[in-house]
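Worksheet for the structure shown next.
Every protein chain of the complex appears in place save one, which is left out.
Naming follows writing order (A, B and C), and every chain is counted from residue 1.
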Amino acid sequence: MINKQVADAAEAVADIFDGATVMIGGFGEAGSPIELIHALIDQGAAGLTVVNNNTGSGEVGLAALIKAGRVAKMICSYPRSLNSTVFPEMYRSGQIQLELVPQGTLAERIRAGGAGIPAFYTPTSVGTPLGEGKELRRFDGRDYVLEYGLTADFALIKGLAADPLGNVIYNKTARNFTPVMATAATTTIVQVTSLVAKGELDPESIITPGIFVHRIVRVGEPAYESVLVAKGVSYP
Amino acid sequence: MINKQVADAAEAVADIFDGATVMIGGFGEAGSPIELIHALIDQGAAGLTVVNNNTGSGEVGLAALIKAGRVAKMICSYPRSLNSTVFPEMYRSGQIQLELVPQGTLAERIRAGGAGIPAFYTPTSVGTPLGEGKELRRFDGRDYVLEYGLTADFALIKGLAADPLGNVIYNKTARNFTPVMATAATTTIVQVTSLVAKGELDPESIITPGIFVHRIVRVGEPAYESVLVAKGVSYP
Amino acid sequence: MNTVTSKIGLTREQMAQRVALDIPDGSYVNLGIGIPELVTRFVPEGRELIYHTENGLLGMGPSPETGMGDPELINAGKRQVTALPGAAYFHQADSFAMIRGGHLDLCVLGALQVSEKGDIANWSTGAPDAIPAVGGAMDLVAGVKSIYVITQHCTKHGRPKLVAECTYPLTGLAVIDRIYTDLAVIDITPRGFQLVELSPGVSFDYVRERTGARLLPIEEDQRMAGYE
Partner (left out) sequence: MNTVTSKIGLTREQMAQRVALDIPDGSYVNLGIGIPELVTRFVPEGRELIYHTENGLLGMGPSPETGMGDPELINAGKRQVTALPGAAYFHQADSFAMIRGGHLDLCVLGALQVSEKGDIANWSTGAPDAIPAVGGAMDLVAGVKSIYVITQHCTKHGRPKLVAECTYPLTGLAVIDRIYTDLAVIDITPRGFQLVELSPGVSFDYVRERTGARLLPIEEDQRMAGYE
């Protein structure tokens, strides 16, 4: 019987290697898999390329991973946030690279990566600094830039509930980038609040089918960035 | 208050014009909006380009629309089926054109059309007769063909339930092409078995958000192709 | 700018109210952060607008009561919101398919600069020390059917934000349809900035002097209506 659950977050992230590309779900704190990120900090992999819409806040979660010096490059759309100081400081001092991608292009590049589409055209960024140097092509009288599919070695994501096959549902706007990231990584690791038995999730309402999920960790009471930041927590 | 319900199928399809491109949901009989198609036959628009995975069966639904001589061109992946004789005969006698598209490319072209993506690259059909004449490009050592987004003037689709805003859910594999077609048409017309009040559909489980739906018709007891064909029904 | 001029023209709330008047019933609308967010407060009675937030929700409602929010139900500005009856959640690629595919009727955005060709700069001042951050702005201006800008007519330092050519990094080319400022409503037309309406007590010359490109006058005198 298929059962993708692993013992804990440490086991789930054990094989993430130096230099890996890691997609991390979440938009701000909604959907951020903090416990998996903290396990990755403990694990020690460095030189990572991380894909996330933001760069975390305070000194927990993604911001803590960056602060620990493990991230060589961020691919994201909005590397500033409330309480976001770690990335800006390291970026200004040249300790971390940034590939800035418009949010919709980032989402579509990840979807394309997961869908076997190597490249597509989009009107977004034409005529702007982010469109500079990109291949332009005209369709039906309008200009578009060529953008490439994006894949990753690992995806760290957070769900509301999963079954042993890896079918996942999400909580409200915590869904954000997660379902497309799950499709674009060689190994997708999900932390979920609840594990349910096979057959308990409505097949009409499953957002991420199990085929995209490789490891499941139950984190019954996940932390929230804003709560940790308010408490002044700094990880580790 | 937004309420997209219209009185009946005749009103819903009244403005479909000669020469329009019409996407019709369904894979075989699953998800086929037979009552909307029959209303379109009654309405009389001709010279249509129809997008559907198949070409219908017997002499009801899509097959009846074709038999009535209203379809100038079919864009589809599999124009043969059990009990499918109308299209083959008209195709052989040169009365209807066919653009044959691999099923996944057809789905992706429709999604792209709805998503503002004018073109994308896919490995499907490279080196085959369906890839001939298409622009080839190599990414990472593999060849891909360029395919274009597909849009329509109208989409005729079938749902299980909708609310007045046009949020729709589907029944099992009746979902098939329908959600992407809903996004790719200027005017999307849905027939549903049930109308429910705003707020009755779980926001986590809505498959087609109301923004993509323009008109709703309730058809409480939709017909099935196989049942009509078994009864020997021929429409009109 | 002296303290007297700061009393001329509309307040932020009045600007939002002015925009709200122009949004038809049943519109699907995306509102940027800042003044655009105020628009929701002034929608005339009897109209139903549906708000999209690009992080994955259609049918966004107001902020929750204190302590009633969910940290995972937020808007694009990362503030807690609610979901109204009839709302739907979707993932980011679907959300931007909605945007890029031209399904939203209207986006109301703030701006640093708008050019007479309808170019907009609203994501970066290009300052060497700035952390570049674009979010969904470029997708919104490229995809949504109509783009309205709501902005103070001039910067804090009194410089025009409506210009012949943007000097800040662009968000999009020739994408803006209309600009609502504290001083006026101005359309982007093939001939450039076209005055549509002056705020109460504001003269054409007053606006023209504060606009960084040619401003075409209103054909006939026109009074504002719809707010006090």
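Here is the rule we go by: contacts are C-beta pairs under 8 Å (C-beta built on N, C-alpha and C of every residue); 3 or more make two chains touch, one makes a residue touch a chain.
Note that this is a predicted model, so its numbers are computed, not measured.
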item: Chains on display which the left-out chain touches in the complete complex; value: A, B
item: Among B:Thr122, B:Thr151 or B:Thr188, residue touching the chain not depicted; value: B:Thr122
item: Candidates A:Ala30, A:Ala115 or A:Val219 - the one touching the absent chain; value: A:Ala115
item: Absent-chain contact - pick from B:Gly31, B:Gly116 or B:Gly210; value: B:Gly31
item: Interface with the unshown chain - residue positions in subunit A; value: 1-2, 111, 113-117, 163-165, 167, 183-184, 198-199, 201, 203-204, 206, 209-212
item: In subunit B, positions touching the absent partner; value: 27-31, 53, 77-82, 87-88, 91-92, 98, 100, 102-105, 107-108, 110-111, 122-130, 170-180, 207, 224, 226-227
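Simple rule for what comes next: only the chains that are shown with their structure count from here on.
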item: Per Cα centroids, the chain farthest from subunit C; value: B
item: Between subunit A and subunit B, centroid-to-centroid distance (C-alpha), Å; value: 34
item: Contacts with two or more other chains, residues of subunit B listed in rising order; value: 115-117, 204
item: Shared-contact residues (touching 2 or more other chains) in subunit C; value: 83, 89-90, 96-97, 99-100, 142-143
